[in-house]
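Removed: one protein chain of the complex. Kept in place: all other protein chains.
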Amino acid sequence: MLRWTRRHVLAAAAVLASVVAGPALPAQAESVLRVIPHADLKNLDPIWTTAYITRNHGYLIYDTLFAMNEKFEPQPQMVDTYEVSDDKMTWTFKLRDGLKFHDGADVTSDDVIASLKRWGARDGMGQQLMSAMGEMVAVDASTFQFKLKEPFGLVLESIGKISSNVPFIMPKRVAETDPFKQIDDYTGSGPFVFVKEDWVPGSKVVYKKFADYKPRSEAPDAASGGKIAKVDRVEWTYFPDQTTAMNALINGEVDYFEQPANDLAPLLAANEDLVVEVNDPLGSIGFARFNNLLPPFDKAEVRRAAIMAMKQEDYMQGAVGDQKYWKTCYSVYPCGTPLENDIGSEVMATGDIDKAKAALSAAGYDGTPVVIMQPTDIPLLSAFSLISAEKLRNIGMKVDVQAMDWSTLTSRRAKRDPVADGGWNIFHTWWIGADVMDPMSIAFSGDPEKGWFGWPKDEELEAARSAYSKAKSAEEKKVSAEKVQERLWAIGASGELGQFFTPVAYKNNVKGLIKSPVQFFWNMSVE
Amino acid sequence: MSTPTDKVDFSISAEASLTSRKDASLASLMWKHPSVFWGGLLLVIMVLIAVFGPMLASDPVAIHPIVRLKVPSAEFWFGTDYLGRNVLSRVIYGARVSLVVGLAVAIVAVVFGLMIGLVSGYMRWLDAIIMRVMDGLMAIPGILLAIALISLSGATLFTVIIAIVIPEIPRVVRLVRAVVLTVREEPYVEAAIAAGTRTHLILLRHILPNTIAPLIVQATYICGSAMLTESILGFLGAGIPPEIPSWGNIMSEGRTYFQLSPWIIFFPGIALALTVLAVNTVGDGLRDTLDPRIARKM
Partner (left out) sequence: MVFYILKRILATIPVMGVVALFVFLMLRLSPGDPAAVIAGDYATAEDIIRIRENLGLNDPIVVQFTKWIGQLIRGDLGISIFTNLPVSTLIAQRLEPTIMLSLTTIIFTIVVAIPLGTLAAWKQGSLIDRAVMLFSVAGFSIPVFVLGYILIYIVSIQLRWLPVQGYKSMFTDGVIPFFRHIILPTVTLSVIFIALIARMTRASVMEVLQEDYVRTARAKGQSEFKVLMKHAVRNAAVPIVTVIGLGIALLIGGVVVTESVYNIPGLGRLVLDAVLKRDYPIIQGLILLFSFVYILINLLIDLSYTLFDPRIKY
């Protein structure tokens, strides 16, 4: 029997009052940054998935040992000081004082080592670091050492990696989760705390400020510098519909729209209360990826002929639109990054149907139909696919465009079987510039066993990538990087379709946006 | 689920339906229902566009990024879309696709529904099983069923048609079964059974003719709703392959541009609304004429 106590009655009265009067306002209004993220946050383990949205989530709640500045130089973040032995084989790091996890525990060397191990089991660069690693030793609670067994030139670059998978530091108990299973404890030591009770997957994610976070004293500089949470809460609301998202921003129902379609930029910019600008200096690179295992693209000459037809202007105009937001770029490393060069890139720069046609007939194309997988739920890639289909038809190839959603595409592109058994010839995607800045990116692999879908095979390419990872000076790195590019164009591993920049749009009372290829939410405030 | 409406009175005896169909000469139909005249006229125009339009229009899939998102003008009457494709050509071609989808769905749903319904209504031992399966199918919301079926089998024109057909079949089956149940109680059918006429003859001679009138009416409604469903599937990203310019696909690709370039959605939207309107109006007219029980009262 339910007994009505005084407390029940009061509670009921309070509920009634709130229904009548609307929500009770907190004593001091919390500042909230309301964000439309670029995608729905499906899972919360940034080591388990490479999804960019999960990486952004990771940057809110976790911290990193090192972090990249705007010039892509790794800077200490959680690390206070570090030393390198003369032979560069022993690295000693000391953590900053006062670093705490959200549950109040101190961040220790054990947490760091466990986190790096888990990351090293999944991430490509992490795997390379781990294969050069002799052992990781906890010297004391805040000091740890890397003892390498072979030289590795990218120690700080890998643990300061800016994009997926980022080596975020988690508590030891969480980091000991099997790398192939998702974590279910979201304790981090970053500037924001994930509010699990308020998470509505597919719709809403809420973060609140972590009061005990100790930011660095330097000014924020891309991922590096002081991460100061300037709002009490960050709320992500995912919008599957661009038109609705745009209207919500115009109507003042949200503050920040992370990735409006480029075509909507002028409509948003026309509103005087909104700011529209490009925040990622590197942008993204469109890719047409050939399957090297199946005819007709098992021949480098055929791939190169197809690349010659891929005029970047046409792709960018059709899929991105406004020329403010794209440029052609024939370097495999994004234009504007340190390794940009033009070696071997004439093939990509050709953009001429007649030359491509001649090259194709010289290559001895036998009329094998080309299956293009078109992901219809992603407009940009859908457009790339249609444009490629038209280009290839124009140079005399037989083309079969197969429409599917992105999820089907991701499973089908992993198949190495012939077309008749569910294989494929071309798919399109994009990489954010930060992910293809150097030869270590899996996008540039020439090893069909460990490499990326499409599986090009080129030993010279692999040798050059390995030389890059062991290079001791900037000059040596540059030489190997150029060799990698030369090989990539020589074998025609992928067509690159141009460099494009997606703007962000926000209300003009939002301040403190950090210039970076990755979206960060610290330092941002609503005035 | 046997609701009382299963027994809705479709008691059009063979004779009655014959006479009513004689009355329903096209002219008198048009005379009595001016809306049917306009609906029919519109439909005829749409069919003509669907059949002959593509011969006159320019290539609906040719891409011209230079002229993307152009407002309607003398050169592009309906403007261009985000790839610079001619929206007029696409809408014209889309008429063909939408009408094919509508017709195909209506015909397939009616044929299968009729067969299953006749079996179910006449062979009582199978009835329970068939109707449970039909009830199960009906209980799954049609759009969800269609989305799931399409993602199962990959989106092609054929699979989209099948996916739209499947949720429609149970409705046809129930209609046919109701007619069969009613008609088989009629004295002349009972007499035929008593005289030892073979089952398939009874179905063919006495029962089938009675299903025709309600089925034609039902088919027009299915046709209209199939065209709408196609557009919704396109909108949700689970429809006909976007290489094929159906009205649903054109609108779905125009979603992002609704405020920037409204013509991309406006023209196919109008075409779709008018066509569905025409089909439904004709359906109403047919129902009033072919189903004398209601028509008598008009």
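Read from first to last, the chains carry the letters A and B; within each, the first residue is number 1.
Just so we're on the same page, a residue touches a chain if its C-beta (ideal position, glycine included) is under 8 Å from a C-beta of that chain, and two chains touch if they have at least 3 such contacts.
All values derive from a computational prediction rather than experimental measurement.
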In the whole complex, not just what's shown, which of B:Ile161, B:Leu228, B:Ile244 or B:Leu290 touches the removed chain?
B:Leu228
In the whole complex, of A:Ser158, A:Thr243, A:Asn425 or A:Ser469, the residue touching the missing chain would be A:Thr243
Positions on chain A where the hidden chain makes contact
15, 18-23, 40, 42-44, 49-51, 122, 124, 164-165, 180-182, 184, 200-204, 237, 239-241, 243-245, 247-248, 250-251, 253, 377, 405-408, 410-412, 414, 416, 422, 429, 442, 450, 452
Had the left-out chain been drawn, it would touch chain B at residues 1, 3-5, 132-133, 135-145, 147-149, 151-154, 224-225, 228, 231-232, 235-238, 248, 251, 255, 258-259, 265, 269, 272-274, 276-277, 280-281, 284, 294, 297
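Throughout what follows, only the chains that are shown with their structure count from here on.
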Measure off the straight-line distance from the CA centroid of chain A to the CA centroid of chain B, and report it in whole Å.
46
Could you list, by residue number, the parts of chain A that touch chain B in their complex?
241-243, 246-247, 261, 263-264, 266-267, 314, 317-318, 321, 374, 376-377, 379, 382-383, 386-387, 390, 401-405, 408
Quick one: in the complex, what on chain B touches chain A?
61-63, 65-66, 68-69, 82-84, 151, 154-155, 237-238, 241-243, 253, 255-260
